[in-house]
Structure formats: structure tokens, C-alpha cells
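Every protein chain except one is present and positioned as in the full complex.
Each chain gets a letter, A, B and C, in the order it is written, and its residues are counted from 1.
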Amino acid sequence: MTHDIAHLGHVEMLTDRFDESLDFFTRVYGLKLSGQDADSAYLRAWDDYEYHSLKLTRSDRTGVGHIGYRAASPEALERRVAAIEASDYKTHGWVDGDDGHGRAFRFEDGFGHLFEIYYDTCWYDPGDTADRPALKNTASAYTGAPPRRIDHVNLLADDITAFRTFMETCLGSRVTEYIQLDNGRIGGCWFTVNNKTYDLACTEEHGRGQGRLHHVTYATDQREDILRAADIFLQNGVHIETGPHKHAIQGTFFLYVWEPAGNRVELANAGARLILAPDWKPVKWTEPERKKGQAWGLKTIETFHTHGTPPVE
Amino acid sequence: MTHDIAHLGHVEMLTDRFDESLDFFTRVYGLKLSGQDADSAYLRAWDDYEYHSLKLTRSDRTGVGHIGYRAASPEALERRVAAIEASDYKTHGWVDGDDGHGRAFRFEDGFGHLFEIYYDTCWYDPGDTADRPALKNTASAYTGAPPRRIDHVNLLADDITAFRTFMETCLGSRVTEYIQLDNGRIGGCWFTVNNKTYDLACTEEHGRGQGRLHHVTYATDQREDILRAADIFLQNGVHIETGPHKHAIQGTFFLYVWEPAGNRVELANAGARLILAPDWKPVKWTEPERKKGQAWGLKTIETFHTHGTPPVE
Amino acid sequence: MTHDIAHLGHVEMLTDRFDESLDFFTRVYGLKLSGQDADSAYLRAWDDYEYHSLKLTRSDRTGVGHIGYRAASPEALERRVAAIEASDYKTHGWVDGDDGHGRAFRFEDGFGHLFEIYYDTCWYDPGDTADRPALKNTASAYTGAPPRRIDHVNLLADDITAFRTFMETCLGSRVTEYIQLDNGRIGGCWFTVNNKTYDLACTEEHGRGQGRLHHVTYATDQREDILRAADIFLQNGVHIETGPHKHAIQGTFFLYVWEPAGNRVELANAGARLILAPDWKPVKWTEPERKKGQAWGLKTIETFHTHGTPPVE
Partner (left out) sequence: MTHDIAHLGHVEMLTDRFDESLDFFTRVYGLKLSGQDADSAYLRAWDDYEYHSLKLTRSDRTGVGHIGYRAASPEALERRVAAIEASDYKTHGWVDGDDGHGRAFRFEDGFGHLFEIYYDTCWYDPGDTADRPALKNTASAYTGAPPRRIDHVNLLADDITAFRTFMETCLGSRVTEYIQLDNGRIGGCWFTVNNKTYDLACTEEHGRGQGRLHHVTYATDQREDILRAADIFLQNGVHIETGPHKHAIQGTFFLYVWEPAGNRVELANAGARLILAPDWKPVKWTEPERKKGQAWGLKTIETFHTHGTPPVE
């Protein structure tokens, strides 16, 4: 872990049902709208410090537009850019940024996912509105909504080992846990650039998709926030895919739903778990161990292995 | 923040009622005993990865023996030692370590607190005992006890501004929040070496003490763990000083009790709050803001300003 | 306990800031508006089965208008009316009811509080609106708001022993807990007509008030709902008087706030506690026991002993 990258900043999610998706994220899921431009809505959880952590973009398909990580400093950003340019990964050079942050360097992972790293950002400022927080150490008004901050993104790729090299090379990420399949392949891998247990997971693509998204996740303060959310999802006719339950891997308490366009969205709670050990040895999960299901015995449902966005035949 | 120091590793707490203190920490508070030598018991929460996070030492007084931070690597340790030796802070050189870790470099903060930094450590290994965790990504068996891992220590010092320089110089800590008194002095300061909101707090010494301890804190997974703990403390006749309630500063849900020898011990829950922004601007709390009490209006009780260990007249 | 009275049905609360009070109860506290007539708004929690559990009435003062209990059957209602008429308590005879229920028999407690009992009621019917619940065994759509159903009302009276006779005579209530003062007087008394631990409490009037209200309370599903509510109250500038904490008496987890007109409103959670024993012996709390404060040591704040509505000089 180089510490050059500070944290996952935002995910751009594509939707072919923009209005319904926006309604879901703001009215049901509980994000706040910072602003909109022609094609995108900029959304954030109540304690995300940046202008946005989810860029919801109108498209003719679903899935992920790009994944943005914030660098630790201008110098760290330069170091990462140099490392990426020295690699064989496809780069797109610098882009201007958007309403939420300044210039960003873009590159690809070889599996169809577009990444960007940036340092200059827009701190969210509620000004003298009702969105001003009662406690000055939080980013905006507490609404009671479950998501507190963006937590992680889960991508699909054909070759997790190759994806791991990408994450280490380009972002300086470290692996905290992974799945070792009987066939010798890596079935999934959990990465972090800081002390969170993970900010990105990559699991094996079982369809013939390219650049697909498995899910985007926001963190809640308490597990109870997730139980409450389940009832809110139920009341609002949201498709609850699986959960609430506890993952064996990473021990995260989870709930997965599909937003109206079909993108999978998670609420998760890690409790007080952090990876503080500088010499943390990645935890290996074997295929027999995975077959036991989730932590408390829930069998992983079939769609969890097959559904990604955009969908594939 | 240099990232040379990975995290707070352990605190040595002194007790003049060793047996009662040990009974409290193991039977009531919920730590596990890793081992004992002639004068000390080595304790840990169920998910502390190191052999111990609390060294409870028999003494003729209460308070803190020393505070141990783990470095991020052998090289980082050397860098920190060089920085400390280049400063004016009093050093004690290398010590051998104890049952819980290898050699450590010791130094003082100028207010009577002894610190040490180390890299070589003993990962706790439950072996094939009942303490083997059901989930391999946790350090030992889940017991249901509230403390999951050590969280932070709070010290008292006469000059917080000077203490801040010490923390920045020796540990490369950054300040996340602080109290600015009307008289121009800093009333309290919260430090971190990683993404936790703080791992050490220092507040103004209002007695005439030297090297005093305000409290040691363990983190719980959920706020509910703290509510449950309150009933357990009540049932066991433990002195509950204040809480459960929520701090305005750092937003932590807290509960403070005194262990049998009088050392203050906290259980705390920060929810999903982390300091991920690399350019986090320390949050300033003014004296009028502090007068409002805690987040939900609880007035800070008098002993919280005066009681430290060892006690002073 | 006669079982003639089924449960506390509603409380009429008077406000001299009607619009602000209504905004508080609907937008912040989380009740739903069933309807309004010229002077009153009819409010209910999401799982109150009746049309309203709080009748908020525009007035030139604050406090309680009347307290309504629902009888177990038409016959039980007649039995109670006969018992009340056979007593010396002042009666007002039958009134027509209002939007929320049918004819009701009204009577007074001798301390200025107006009670009514009724059987015919309006079951709340969401029809085919968005308020239709996802689960047919709940009364209306789950909103995520803390209050699930009305829980109890707390009145003030000069002579609790006399008030107790009133409750036993008129409602057939039983006492579950009470405070025995050193001077021989009863300081407070908790009553129930069913298996709830209490549906009405009466505590000693320390001002020179008449017919005053101490507070009205709604029950939450979980303690976490109350912790969340505290942050919502904080964010909305609501006066939090005391809590969250746990009462020693009845063991209820509580949070008290003042609605904009000054009436005290509580959120409470009793956990799984019920009074199922038919021969429950009322629990006596002595004055020294009360001096210990609440369950976890919180000192009862002064306003809790003095503030009631309407206020007195």
C-alpha cells in the first residue's frame, strides 16, 4: 500500500431509467442531490465530504461509467500517473473533471472498466441552508437516512489475478481477503488503499460481459439502519435481492437491492472492523468454505452469481 | 501524517487493586487474558490482532505506564526513531519488549507520559483452542462482549499546544478536532495516525498532576453493545460516570465507567465515521460551543474535568 | 384489573402554536395526519389502528384537552359508565365523539383532567393510497419514523393516592410501580389496564397547577429508533430536555423533548417487557432509591420536576 491514493471518491452509475433511478436514490435510498447537469445527477450521502459520491448518468444502458479515486496530495497524484503511464494499461490522459472535482487522469483495467484519479475536489458546502449540519464535524444535515458515506464498488472481471496486478500497480491497493477456487483461479478479491477493510471488490465474471458492475455500496452507522431500510424498501416496492445477513468474507452486514434500472445497490455495515495491521496477511477463502454460504448459513442466491449490469444474455 | 506509524497498539494501565481490576476487565468489561507474567496481565479484545492491547500492571498507584504505537514497517520505525532523536524530547532508547511485542524505542512527551514505538509484534494465535474464531478473518472467538478492538487513549497535559507539537514530531500524527478556549489556549486536541477519527486525545490538566491518564477506550461494533454494557455495569456495581450519550466532538457514542482502581475506561462507537480526506481541516470547537454540552444536550459532569489517574489532591 | 377497558386510545393536546406544533409532529416527530377539522388535527403513528391517537387542538394555552380510553366491548363500556356514575367523580355524560370515534362518556379525576371512554371507533383505512402498508398486519405504510404506536400519558396531580383510587374505580386500572416518599405520600404511580407495563403515569404536581400534563409518549420498535430520533431532533433545533437514557422505574429507554408550544413529548422503548403476571405486586421505589438517579446514573434534571403544561408561575 503506497498511501498515494487516499480513498474511493465516487462511482458513475449509468441508468436507462434516469428519472426512476433518481427518484429511488433520493426518496427511497436516502442520498442527497448536490446538483444536476444535462446528463447527470450528482448525489452524496449525508456525511460524504465531497460534492458527490454517486454520479448518476442518463444512458441507453446500465452499469458503471467510471470509478474515481482521490489521491492523497498533488505529488501523490503525479506519482500514480507516472506509475500508470509506465505500465501497459490503456490510458486516456487528463480530463477536466466535472461539477464535483478538478482534473482527473483516466485509465482502464483491461476488462472494460474506466478509472480516474484526481486530487482537486469540491468540498460540499451546505452554506446557510437547512442542509447545514447541527454538528460541524459532519458534512451536512442528518436526515435519518441509512447511507452515511460511500463504501465500496464491486466489479466483475474475467481474470481476477490480472485485475489484482492492475489494482496494485495503478492504485497501490493491498488485498485484504480473496477466494481461492479449486481450479486454481482466484474467484474474488477485496482491495483497500487505506484502513477500510475494502473499497473495491472484484469477482469473477460468469456471463460474457465486459466492464460490468456487480454493485455499489454505501456504509451505514449501525446494523439497525439496514434493518430499517429493509422495511422501507419493502414498503416502496424495491426488489430486495438478498439480506439482511452477514457475509463470511469481510464480516459485513449486508442488504442488496436493485434500483429501478437494475443496478445492484448495497447497504453495508462493518461494525468497528478496520484493517490496521500494516502487515495484514490476505485471508484466503477456499471453495469448500464458500459452499457453507454466508456467515449465518444463508445460501448465496443464484442471481448474485449471474446478475450484473449491463445484463448479458 | 507520515503513515510511518500504523496504529495505536496498546496501553499499559497501572492498578493498585490488581486482582479486582483484572476481574473487572475479564469478567465484566469483556477483554480476554492472553497471558500473565510476574507483574502484568496481557489483555485483548476479541478482534485485536496483537497479543495484547491492554497491559495491566500491578503498582502502588493508578494511571498509565506507557503507550505503545506500532510502526508501519521496520524502515518506518527507523525513520521515526531518527526524528525523535533529532528532537529535544527525552528518550530512553531501545527496550526489549515484552510478551506482546519485540524491541521498542521509548521516549517522553514532556508531561510525564512514556511512549514507545515498535514494529515486531506477536500476532495473537488461538491455536486449536475454543478461542479459535468461527470466521477466519477475525482474531479470536466472538464472545458477545462489547469491546471489539482498542480504540484510543486520552491523556492530560498542561500545554496542549506543546503536546500537539510532540505528537506531530514524534508520531507524525494529524489533528482532526480541537477545542479553542476563550483565553487563547487549546483545551483539547484529537490526533490520528491513520483513518480512524482519533487514536489519542489530550485534554487540559486541571489538577496539578503529572503524566496523568484521562481514560482508555475500546470500540464496539454497534451502539447497542454500549447500551447492553450499561446494564451489565449496573448489574455488577461498576461506577458509571456518564453516558451513554453522544459526544459533540467526534460524534462518538460513549459510556464512561471507572474500573475498581479508579482508572476511567470508555466504550465508544463511531458508527461509519472515518477521516478519509487527506486534506481534512481540523474542526475547531469554541468555548461557547462546548458550553452547550454533549451532542444531545447532556451537561458534562464535573468529575469528567477533574478526575484523572493517579488522583491528585 | 377488570379488563373492561382495552387500552389508551388517544390524548388531546392543546397548543397555542398550532402550525408549529403540527409541523413538528408531522415532519420531525414522525406522526401521520389522518385529517383536520376547524380546530384540531388528527394524528397517528404508522401502526396505530385507530384514526388518531393524538388530537392536536388549537387553543390559547398548552396542556391536555382530554384523555380517551377505549372499552373492550359495548357491554364493558356500560359497566364502566355505571361504575363511574355510582362514584362521586364529576361526570359530563355522553358526547358525540369526533372524526376518530363514536359516542364517549366523559368524566373528571378531581384534579382537572378530563377523561372519556368509548367503544365505537374509526379503524384507520389507508384505502388504495401510498399509505397502504406492504404488510397487511400493520395499520399503514412504514415510513421509517420512530413512533410506532401511542404508549402512555403522564399527568400531574396533587394527591396521587386519590388519583389512584380514581384510576381503579373508573378505569379498573392496576398499579405496576410507584414511588413511596419519605413523608408517607405517594410521589408517582404507574397504571395499566392491560399487559403493557403502563399506559398512564401520574406524578406529583410541584407547581400550583391544575389539570396539568407532564408528557405524552409514543413507543418505538427499537432503542436505536430513539438514538436516531435524538440526531433528528438535534438537527431540527428541537429542545431535548433529557435522554436518551434508561429509567430505573419501569426500565424504559427514554428521550424527552418539548414540542414548539412547550408540551413535553417522549419516545420510549420497553424492550420485551410486559406485565403478564396476574398477581403482579406493585414495585415500590423509595426516596433514597430515587436519589440514585436513572438506571445508569443520570441525575434527573430540575425541569423534569417542575415543567408541565400549561406552565405555572
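One rule holds for everything that comes next: a contact is a pair of C-beta atoms (placed from the backbone, for glycine too) under 8 Å apart; a residue touches a chain by one contact, two chains touch by 3 or more.
Predicted model, so just to flag it, every value in this text is computed and none were measured.
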{"item": "Chains shown that the absent chain touches, full complex", "value": "A, B, C"}
{"item": "Residue, one of C:14, C:43, C:141 or C:219, that touches the chain absent here", "value": "C:219"}
{"item": "Hidden-chain contact residue, picked from the options C:47, C:98, C:205 or C:241", "value": "C:47"}
{"item": "Residue among C:35, C:93 or C:271 that touches the chain left out of view", "value": "C:271"}
{"item": "Touch criterion as defined above, residue of B:181, B:232, B:283 or B:312 at the omitted chain", "value": "B:232"}
{"item": "Chain C residues touching the omitted chain (full complex)", "value": "3, 6-7, 47, 49, 70-73, 135-138, 148-149, 151, 177, 194-196, 219-224, 248-251, 269-274, 276-278, 283, 285, 295"}
{"item": "Chain not shown, touching residues in chain B", "value": "133-135, 141-144, 222, 224-225, 228, 231-232, 234-235, 237"}
{"item": "Contact set of chain A toward the excluded chain (per top definition)", "value": "223-224, 227, 230-231, 233-234, 240-246, 253, 295-298"}
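Everything that follows uses one rule, which is that only the chains that are shown with their structure count from here on.
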{"item": "Assembly fragments, chain B aside and the remaining chains unmoved", "value": "one piece"}
{"item": "Centre-to-centre distance between chain C and chain B (centres being mean Cα positions), rounded to whole Å", "value": "44"}
{"item": "Whole-Å gap separating chain A and chain B, where each centre is the average of the chain's CA atoms", "value": "32"}
{"item": "Chain B, residues touching no fewer than two other chains", "value": "223-224, 295"}
